[in-house]
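Here it is, the structure, as structure tokens.
Here the complex is missing one protein chain, while the rest keep their positions.
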Amino acid sequence: MAEEAPKKFLEPLFWTLFSAGGVVAALLMPVHIFLFGLALPLGWLQDLSHGRALALIEHPLVRIYLFVFCSLPLFHWAHRFRYTLYDGLQIKHLNEVITVFCYGGAIIGTALAGYVLWSIP
Amino acid sequence: MAETIQLEVTRYSPEHDAAPALQRFEVPYRKDWVVLDALNYIKDKLDGSLSYRWSCRMGICGSCGMMVNGEPKLTCATFLSHYAPGAVRVEPLRYFPVVRDLVIEMTDFMVKLQKVKPWIIRKDEKSIADGEYRQTPQQLDVYKQFSMCINCMLCYAACPVYGLDPLFTGPAAIALAQRYNMDSRDEGARERMDILSQHEGIWACTFVGECTKACPKNVDPAGAIQQYKLTAAKEWFKSLLVPWGAK
Partner (left out) sequence: MTRHEAKGATQYTPYHPRWYRTRVSTYWWLWKWYYLKFVLRELSSIFVAYFVVITLLQIHSLGRGPDAYVRFEERMRNPLMIALNAISFLFVLFHTITWFNLAPRAMVAHLGGKRVPDALIACSNYVAWLAISAVVAWFILR
């Protein structure tokens, strides 16, 4: 019995966000995790004081950079994780729930990033 | 003393069996034999009821695709010496329904292939008197790699997404769609885009990349699919920003 497959209107957009997020994550994530996740906490480098960090983040370009750094990789995760759930756990029949969870999560993360970066003095 | 090698071959006869099972055969081992030679020996001398597809025995017809020790291979291009002295396990092509023994049902692939319209589409045809559609070698190079596909379906057997998602169009079909999209003589890219891009068609692909590894003709279907996704995404943005653009 022939069935009309559902049309996927937003898929090209999701894939583009996934790709952009993938590039941002590939280029920027390693150095950020190395510095803030390993080198600074382990004391390999001179500590980044609160005052110094605030001074760095003051510039609007830095805030935009951080916004992009937080937002796009979340969309990268959303798209990739969605398909991992489809193929890994074979739960494609829950695709509405999964889609909302993944992209909704990315949107919420983006909104939070925008709020946090906007409201810093 | 003649050397032999063991073959474990899937047997499935729907009249008698509930599920496929492996049957062992002892086959002469010749250094220049391929798996297809071993299967032909079984059918000629040991068990004439063994069913399998083959034709050209030289890697161009795409008929003899099967799983050899768990990997999709053309049995006419896979040497026994590669696996000797161990047993060689021959099973039907993965992710396709099994009709009998090593024969699979390929209608799904045929339908998907036809769906992407793998032929030159033109808005207006030139008459014979106007001459041929001419193409430079550079224009040929753009799509030539994708035209080497022999429809052997090894890429489908390698693709886990195809096994999991019945709506996925699959590597070979999308690569062939791309082959025609990139052909300078073709004007059907828009038509194919509507068919492939807005349905599950290409977006289920997660670039596992095994299809390219399995391909005996170096078609690189994974590359074709990613390029198609890029084109489809560009078209989508263009259609948003320029909705009155020519359709």
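Read from first to last, the chains carry the letters A and B; within each, the first residue is number 1.
Note that in this section a contact is a pair of C-beta atoms (placed from the backbone, for glycine too) under 8 Å apart; a residue touches a chain by one contact, two chains touch by 3 or more.
These numbers come from a predicted model, not from an experiment.
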| item | value |
| --- | --- |
| Which residue of B:30, B:43, B:57 or B:213 touches the chain not shown here | B:213 |
| Contact with the hidden chain (one of B:37, B:186 or B:200) | B:200 |
| Interface with the undisplayed chain - residues on chain B | 12, 14, 19-20, 70, 94-95, 97-99, 105, 107-108, 111, 114, 138, 141-142, 160, 163-164, 166-167, 194-195, 199-200, 206-210, 213, 220, 222-223, 226-227, 229-230 |
| Chain A residues that touch the omitted chain in the full complex | 1-5, 22-23, 25-38, 40-42, 45-48, 50-51, 53-54, 56-57, 66, 69-70, 73-74, 76-77, 80-81, 83-84, 87-90, 109, 112-113, 116-117, 119-121 |
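By definition in this document, only the chains that are shown with their structure count from here on.
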| item | value |
| --- | --- |
| Distance between chain centroids, defined by C-alpha means - chain A, chain B (Å) | 36 |
| Chain B residues within the chain A interface of the complex | 160-161, 164-165, 167, 197-200, 203-204, 206, 229, 232-233, 235-237 |
| Interfacial residue positions of chain A with respect to chain B in the complex | 5-9, 11-13, 15-16, 19, 80, 83, 86-87, 90, 92 |
